[in-house]
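I'd like to ask some things about the structure below.
Every protein chain except one is present and positioned as in the full complex.
Naming follows writing order (A, B and C), and every chain is counted from residue 1.
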Amino acid sequence: MLNDLIIGMAGSGGDGIVSAGESLISALAQDGYYAILTKSFGSQIRGGESSCRLRVASTPVLNPGGTLTVAVVLNWEDFLRFGGELPVGPGTVVIYEQKTKVAPDAIPLAVKPAIVRAVPMAELAMKSAGTLQAKNNVVLGLLAGWFGLARQSILEGLRKKFAKKGAEILQGNERAYAAGLDYADKNPLEGDWHFNPPQAGVGKRLITDGNELCASAALFAGCKFFGGYPITPATEIMQHLQRDIWKHGGSLLQAEDEIAGIAAVVGASFAGRKAMTATSGPGLSLKSEVMGLASLAELPLVCVNVQRGGPSTGLPTKSEQADLFAAAFSAHGDTVRPILAPISVEDMFGITVEAFNIAEQYQTPVIVLSDQEIAQRKDIVDPVDRSRFKLVERLEPTAAEMVDYTRFRLTESGISPLSHPGMKGGSYLAAGIEHNEHGDPCSSGEMHEQMNNKRLNKLNPLKQRRDLFLLEGDPTAEVGVISWGSIAGVALEAVRTARAQGLSVKLLIPKLLYPVAEEVYQDFFKSLRRCLVVEQSHQGQLHRIIRMWVNTPAEFTSLAKSGANPITPDDVLRRISAMTRATASA
Amino acid sequence: MLNDLIIGMAGSGGDGIVSAGESLISALAQDGYYAILTKSFGSQIRGGESSCRLRVASTPVLNPGGTLTVAVVLNWEDFLRFGGELPVGPGTVVIYEQKTKVAPDAIPLAVKPAIVRAVPMAELAMKSAGTLQAKNNVVLGLLAGWFGLARQSILEGLRKKFAKKGAEILQGNERAYAAGLDYADKNPLEGDWHFNPPQAGVGKRLITDGNELCASAALFAGCKFFGGYPITPATEIMQHLQRDIWKHGGSLLQAEDEIAGIAAVVGASFAGRKAMTATSGPGLSLKSEVMGLASLAELPLVCVNVQRGGPSTGLPTKSEQADLFAAAFSAHGDTVRPILAPISVEDMFGITVEAFNIAEQYQTPVIVLSDQEIAQRKDIVDPVDRSRFKLVERLEPTAAEMVDYTRFRLTESGISPLSHPGMKGGSYLAAGIEHNEHGDPCSSGEMHEQMNNKRLNKLNPLKQRRDLFLLEGDPTAEVGVISWGSIAGVALEAVRTARAQGLSVKLLIPKLLYPVAEEVYQDFFKSLRRCLVVEQSHQGQLHRIIRMWVNTPAEFTSLAKSGANPITPDDVLRRISAMTRATASA
Amino acid sequence: MITSTTDCGCESTLVAPAPLTTKDFRSDLKPIWCPGCGDYGVVTALYRALVAIGRPSHEIAFISGIGCSSRIPGYTTAYGFNTVHGRALPVAQGIKMANPDLLVLVAGGDGDGFSIGGGHVPHAIRRNLDLTYIVMDNHIYGLTKGQLSPTTPRGAKTSSSTYGSMEDPVNPLLYVLSYGAGFVAQGVPADMDGLAKMIEEAIRYPGFAFVNVQSPCITFGDPDDQLKIQKTKMRKLAAEGHDPSNWLRAMELAQDYGKELYTGVFYRNPNPPPTYDSQIRERQATLRPKVAAAG
Partner (left out) sequence: MITSTTDCGCESTLVAPAPLTTKDFRSDLKPIWCPGCGDYGVVTALYRALVAIGRPSHEIAFISGIGCSSRIPGYTTAYGFNTVHGRALPVAQGIKMANPDLLVLVAGGDGDGFSIGGGHVPHAIRRNLDLTYIVMDNHIYGLTKGQLSPTTPRGAKTSSSTYGSMEDPVNPLLYVLSYGAGFVAQGVPADMDGLAKMIEEAIRYPGFAFVNVQSPCITFGDPDDQLKIQKTKMRKLAAEGHDPSNWLRAMELAQDYGKELYTGVFYRNPNPPPTYDSQIRERQATLRPKVAAAG
């Protein structure tokens, strides 16, 4: 019996490998499993190589996992192009197209897999459906058969999918699926490869991704304006919103560029509305100047930055976590803006709502650092319980405060009531230039110091928000791990495995990345002698940022890889073991 | 006898106070003194309040100094507007316009100055020259008379200045000057306020500012292209260059915006020329994206950022050092670009040359962080000895290397020969997208990791450049100070004073701010128990950046003030004393 | 008539509006323009136009970029926003889209609008939000002390062009006409009545309206380009019999920008197409019930 299954498939554009993955995850959701589906493509827009990975379990899946349980190879060339993204290990079952004419003992892999099967997929498709296009359904049949996966639900899904295409096509595809099942039944795998049945009595689950959840969370949070510019892998946020925002009385601007996009957002916020933009690295860089304006004018806004491989155009379709420096520091002058990061697809909802709340409460731009993986992978998630979230509205001046209204009054909290056009008595001059309490331009050093104090210190209460940190493991452990974003799920799995193996270790996952919550880290560090920060960037950016603000344990190291280089639970586990050994022997 | 004299003058636009300061510094240069002249204006373009500070000594002047020796007040309202920029102390001589009708014992100052003199400046001007416009020359006469400053040279300067205006005007101004002298002679100050004579036999000195020296250094370094957009306080760099660059076979583009400016610079660099841009905060933010392109495409360029008060439009005419974070981190993805900072006007020449050298040698964008003070104050400096500087040219491929040319070859140094259009055999595709060694687009994680390694590690040798650090003081001191940019001169004076007072202290002034030279700091920290970082920003940005990369002494503190808040040698001295006491008593 | 209903919940201004005067629109902030700057005339003309329009100042959002001219919102009692250099139009569009009930004015310099901000102009115009955009065109960068602006004439020597400019200037009038602006006019502070009237008309035009003001910079501008000389040089389009509904003729006249000083309305679309803001309202209205129906 398997509890955790990772399937990787690759082929060329026409092979329909991704579509097979989608059919499979739909069926798994029906049956009450949890799963994560990630897709990866070559650089062509259409055609070219494509692949997907699907990880399934009966409990929530923490990350897309490392080494494959099953590798499905429609042709070797394409499969190998994905390199480390589809790693085969000694325990993997490799299923490949017989037509590739490679002998099972001569497959082009560095390791010897557990089982290697050449299957005449194309032949089965031609025979059953009369078209090579049905190959992917043969594959589904093989997977359902060999691993006992959602046999009936896959069939139902196919029926829905092909319903509109006419009986002939539908039946062809059904036959292809059956052919795969049949082949699997007739050629059983050695050993027990059947998958655990799902938990009983599960409710309706959703298949969704981070970009989609971000859009629905924004609408839930009361977002009334979106301004932005298309960019991979953030575009879908805009695409979802442009369908629905009007229904909520809002509006959306596909602007001429990223600068105009965020400038319009600043305008909408000035006009009194909750407003957001979404972008990826290059767009974030372009938005720096206007982000600074929003900080100085103390206008709330949310900027979602879906990280992809950088720098510059970089690797637009790959995930990375290397925009943290830019998010924290990319505007001239002294500014601090809160940065939040979701740790999973599901988490994107709450983080987006939180971003709006913080923006409105503290009158500040907030950056959400999503990443390509969270944004675009498909997860099976439980429906979001919206009653869990409270919404925050900005502080408006009272009637009394609108007599001689003082926009930037130096209050104790640093937060001053904010009016907007339309409110009689609330008129003021917003500006990028330094101002006095009334908002009038002012170049006095003393006022500048006071306003800097106001703008920076008002964010201090955020550092006490322990709910924006996940803490797990042995509180007295001498070995610790910190991780963030989509990679946090990898670290979480590694820590759980380590603890299951009897190691004493704890884990801290910050969802608030900036300002750095010194006390939270200090508390975490108290018992530690060794700590590792796991993240997907070359420089290990969170590792550096923590050092800036907190005194760290004597050994404070980094496990960091550039984007598109998988970090697996095993990688982390090895480092935890090493740290534990070093601590024990010291 | 005075050795060090600080004069501060303020009036309204028509009072010609700044022009008086300029006449004075010219005369002082003639006589072989060193001096620094800083100007400060209200927000009007024309009219409005204006002020200047002039510090003079017979040895090089390290900074504009703190408390005034002499305060010249043409009217109290304007003078007081400059607040902390013109601080009066108990030792100050205050000279003010009698017409202001303020009694000497009722002047609107918090402290009681050493001497207060109400002078009928307007009256003297009217009587001698028949015009109020001559008031500033009365002031020059007073200063020359009371402090024994450049009596003859001021007169010669006035003669030159007014030569073209006709005999009548010239004579009027001469008479006004004489009236001031006469008044001073007839109403001597109590005590010895005469200034030290200059050193004998000094050579010809220059009156210049950082922006001007930057432009001449760029031309000396071989800069053949400038692309940029006007912005205070960086515009003069472009203005100087547009006069001269053509003479060197170069060209200059006043672009439509900052992005176009730096994009054109990237183009010129791609075309094989040394190229630069210059800007200030808002422009730096806008340039982030294209800076990232230059990093990824490994194209040399120099970007001078003259810091002013931020964030956003901020305080455009005031000095600050708060763009360090932005300079180091304002582009998405993993990039590192060298950042250099001059510590004085004179230093701007060498730093600019060094920036070009580093850019060409390492095929990287380099940011020079100048600041408003260095850029725009006038210093008397010794002529630059150009023979001190070696120029570096970029590594071009040999004929052999242009057979199957590999633009981004993974060499040991990380530096690959760089061709440019026109070189037969050298064609390649430059791009912002990640590439393989040939420059072809490539989205493999392994290649990305290797290229990140190449781009970041190639800069490591810079960290060994100890010549980019100034070190002074007691090598075994337990108390240390670090400072940078224009404020470094303040720290230097404080440390020298402290040592003269018998305190054991040492000082490190990095001119290379990024990448952080870990070893240099480690060596500096070795003897230290306490260390203070002095800088002009709210957050103390260098202080934080050092923490990121280096383990610091147990007490590592920051003396940081927002821009336009003077930091004086006394401020630093007080902290040094306190640290010394704490160390002694510990 | 411009409606004055706002959705902000504050006191409706439809009830017995007191007649407004220029005082209602002049703020306490003292302008810091140089004495003699053309921009003084622009703000005065604007006060007058706003009096004629009659919307209370708190229902007005007045957006600008950075430059001497861009200081203008601060001298009014409207909600002002002195944004960053070149981004006034996108900010203004966000405001208008977020709250179409507001009267949104935009202003700035020739550099702000046609150099760094030039990329936003065609898009603002083709979207056709109901905005009024006033450019104070002084053919120079005033605030930064006299560099080339995009409308500086070829050959001009400025602090950034010692040997003379080598580029043709942009033609704001021709550009915005090509972009499809529905209202295009040019005024001079020397003709205060004409300018005030023109700004009023621009505000009343339902859609994007552009007013180019030849607003001289006395400090860095061409001495031949000052208020006094404007009076002798200006040619009123109305007096010349120009029909503002004739787009092609407007294009022809616009070509003389920099040569002739035409003032008045170059073009007014006789059949204004629906504005973007009205389309937004429409879309919101059409789609909103669907959600309700769905539960």
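Structure notes:
FYI, a contact is a pair of C-beta atoms (placed from the backbone, for glycine too) under 8 Å apart; a residue touches a chain by one contact, two chains touch by 3 or more.
Small disclaimer: the values here were computed from a predicted structure and weren't measured.
Among the displayed chains, contact with the absent chain in the complete complex occurs for A, B, C. Residue-wise, the contact with the chain that is not shown comes from B:L429, picked out of B:L429, B:A554 or B:A584. Among C:G94, C:G109 or C:P169, only C:P169 touches the chain that is left out of the view. Only one of B:K99, B:K161 or B:H420 touches the absent chain when the whole complex is considered: B:H420.
Of B:I95, B:A218 or B:A275, it is B:A275 that touches the chain left out of the display.
In the full complex, chain C touches the omitted chain through residues 114-120, 122-123, 126-128, 150, 163, 166-171, 174-175, 177-180, 251, 276, 279-280, 283, 287.
Those residues of chain A that touch the chain absent from the view are 42-48, 229-232, 235, 238-239, 242-243, 246, 254, 256-258, 282, 312-313. Mapped onto chain B, the interface with the missing chain covers residues 224-225, 227, 246-251, 253, 255-257, 259-261, 263-273, 275, 289-290, 293, 297, 419-433, 440-441.
Just so it is clear, only the chains that are shown with their structure count from here on.
In whole angstrom, the spacing between the mean C-alpha positions of chain A and chain C is 44.
Across the assembly, chain C contributes 66, 82, 84 as residues in contact with two or more other chains. Annotation for chain B: residues touching 2 or more other chains are 42-43, 282, 312-313.
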